[in-house]
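With one protein chain withheld, the remaining protein chains of the complex are depicted in position.
The letters A and B name the chains in turn, as written, and every chain counts its residues from 1.
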Amino acid sequence: MASETMNNTQAAPKPSSQVLLKAVNLSKRFPMSSGWFQRTRNFVHAVDGVSFDLMAGETLGLVGESGCGKTTTGRMLVRLAEPTNGQVFFKNQSGELEDIAHLKGKPLKEFRREAQMVFQDPYESMNPRRTIFDTVAEPLQVQNMGDHTERMERVSETLAMVGLTPPSSFLFRFPHELSGGQRQRVAIARALVMNPSFVVADEPTSMLDISIRTGIMQLMGELADRLGISYLYITHDLAVARYMCSRIAVMYLGKIVEMGDTEEVLQNPVHPYTKALLSAVPVPDPEATRAPVDIKGSVSVPVDPHPRCRFYDRCPIADDFCRNNDHPPIEDKGGGRLAACHKA
Amino acid sequence: MSAADAKAKVPSSIWRARLRLASRSLSENWGLFVRTRIGLIGLAIIGLYALLAVAHPILMNTVWEPRIYDPVVGYAFDATQQPAPPSVKHPLGTDPLGRDILSQLMFSARSEFLLGLLAATVTVVIGTAVGAVAAYFGGWVDTLLMRLADIMIMMPAISVLIVLSALIGVEHLELALIIGILSGFGATGVVLKSQALSVVVKPYIDAAKSAGGGHFHIILVHVVPNLLPLSFLYMMFTVTSAIFSEAVLSFLGLLDVRMSWGLMIHTTESAGYLLQVTEFWWLIFPASLSITLLCSAFYLVGRSLDEVVNPRLRSR
Partner (left out) sequence: MTKDPVLVVDDLKMHYVTQAGLVRAVDGVSFLVRRGQSLGIVGESGCGKSSIAMTLLKLLPDNARLVSGSISLNGVDLVPLSEDEMRSHRWTRISMVFQAAMNSLDPVYRVGDQIVEALEAHYPSAGHDSMERVRELFDLVRLDPSYILRYPHEYSGGMRQRAIIAMALACEPDIIIADEPTTALDVIVQDHILREMQTIQRSLDMSMIYISHDMAVIAEVCDVVGVMYAGKLVEFGPTAEVYARPIHPYTRALMSAFPSVRGEKHDLATLPGEPPNLLDPPSGCAFHPRCAYATDDCRTAVPPIVERGDHWAVCWNPYGE
């Protein structure tokens, strides 16, 4: 029936020992808005001490509910936001890990050639007054790469690569003349036109219809394989993460609570939050039954949070130890699985 | 076709494609503009006055004798009494000082246009820059510009102009600059900033940043073009308010201008004819009607542009 299928093996972990990006104790605090002359007293701890490695060519999934800090983490990695604390080491042209967390000026501009982002909303991520050519050529233009002719060739080549063929029929159209799926392909082309080694994909398929979604997922997987790109794939949808990512990290209120091989985390979650999240996901099978989710309430905003475990208030297995001790460190719970829980 | 040929052809085809897109969007927008009707009426009135303005120097150099028809220093020797009612030689009559009213009207039209368009251009350039910069940078830049805007809005424009005209002597050029600065840093800047705020949060701004685009690039390429339709709309409204302010100030005798529609009414008033409208109608109506018509014309064009740029207002 379907003319193409998405290959299963894509999500298999890739043997690669080369670290492309290393986040160390990354934090971002936002001041709560206050009056003009008042001192800001409260901070939202959007991301709080997040550490992970991203291997070259790997796709790491960052999953969690809205407000868990996954998008802020992604934005810090491509330096759309500056971390309040912590370091981001990125492998530069000479093969050394360089802290890009506070780069400015020319070095920052050079870093941007290597790290790009694909945004969630295909309808808002393109300037409605610029043609597809202008949109995709923009990175080349601001980075002063190539002359007009070379840019034209590079843009056409990239459009063809993301499946917009023939490119000439798309170059001089406006975003509103394209469908959602086509626009997301343009957004991917824009991110890839400078041939980066790292792309943050922020829910790239969540606004697309199911019949379009697989095509985009497949395209991103193929491009990763072909061009050796590493993705940080941000999503709230565990099922999508299952197909896109070799490893996933689950975030809750600014902290990574569990991290490991995707299939293993999904089959055998360790952290009570991951368990709850998994059991809440509906399954497209009327015969399937799920255990009720035994956590209460909903995600709050981490304004000056208590030092104890962030999940304490909603946790079904929390006890006095959890109440009286600080947020547990993320540690190996066996088999390479990392989790931040006193009880697991 | 060889590869070299293809390369050489690419840049020219880009410009051709851009030209085609621009002309297409222009014709689409023109179509929408025409459908509003009121815009066309406004445009027709503006065209009529533009014609009058252009015709004046031609007439002065050909059929009209400067001694008689000069709008400021001419004198209608051929009339028996001043002000003279309309006649064949003076289609709109003469004023209390014996000057031809049609000539005054046509002469003034040019300066009204210059005043209006200059004030509007200054307003829009300043307002767009203020709006884009305040919204994009936020923080103290925003605070500074918005407090400045508060001051501009609080300032009673007419009183300021009265004081300034007493101090420095205000002519059309100064008037245009003052109106443009007041409105650009004031109300127009605030309106354009609120529009710009909805632009600067769009992901395409983030995309441009992560591509490595500088502040200048982002403001110029992404923020300003998305403000232009609204800027253009406010330009039309500023023309209206500039012409109207000029009329009021001239009528009060506060402008150092040689001739204007406001001044024509002022002359009538100071000669004591203002309340005898029925008897000396030609002293009042041509000038006041022109002020009203031209102001309304720009307003109508603005209104219909509003419908072109705001699809929500468009009737189905």
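The rule is short, and it goes like this: a contact is a pair of C-beta atoms (placed from the backbone, for glycine too) under 8 Å apart; a residue touches a chain by one contact, two chains touch by 3 or more.
Since this is a predicted model, take the numbers as computed values, not measurements.
Q: Where the complex has a chain not shown, which of A:42, A:165, A:179 or A:195 is the residue touching it?
A: Spelled out, the listed residue whose C-beta touches the missing chain is A:179.
Q: So one chain is hidden, and I want to know which residue out of A:66, A:94 or A:324 touches that hidden chain in the complete assembly.
A: A:66
Q: Touching the hidden chain in the complete assembly: which of A:56, A:97 or A:293 does that?
A: Of all options in A:56, A:97 or A:293, contact with the hidden chain holds for A:293.
Q: Can you name the residues of chain A that touch the chain not displayed here?
A: Contacting residues on chain A, toward the hidden partner: 1-8, 65-66, 179, 181-182, 209-215, 217-218, 236-240, 242-243, 263, 266, 276-288, 290, 292-293, 295, 298-299.
By definition in this document, only the chains that are shown with their structure count from here on.
Q: Any idea which chain A residues touch chain B in the complex?
A: So the residues of chain A in touch with chain B come to 36, 75, 78-80, 108-109, 112-113, 115-117, 119-121, 124-131, 133, 135, 138-139, 142-143, 148-149, 152-153, 171-172, 174, 187, 190, 194.
Q: For chain B, which residues count as touching chain A in their complex?
A: Interface residues on chain B, with respect to chain A: 7, 10-11, 14, 17-18, 20-21, 143, 202-204, 206-214, 217, 221-222, 225-226.
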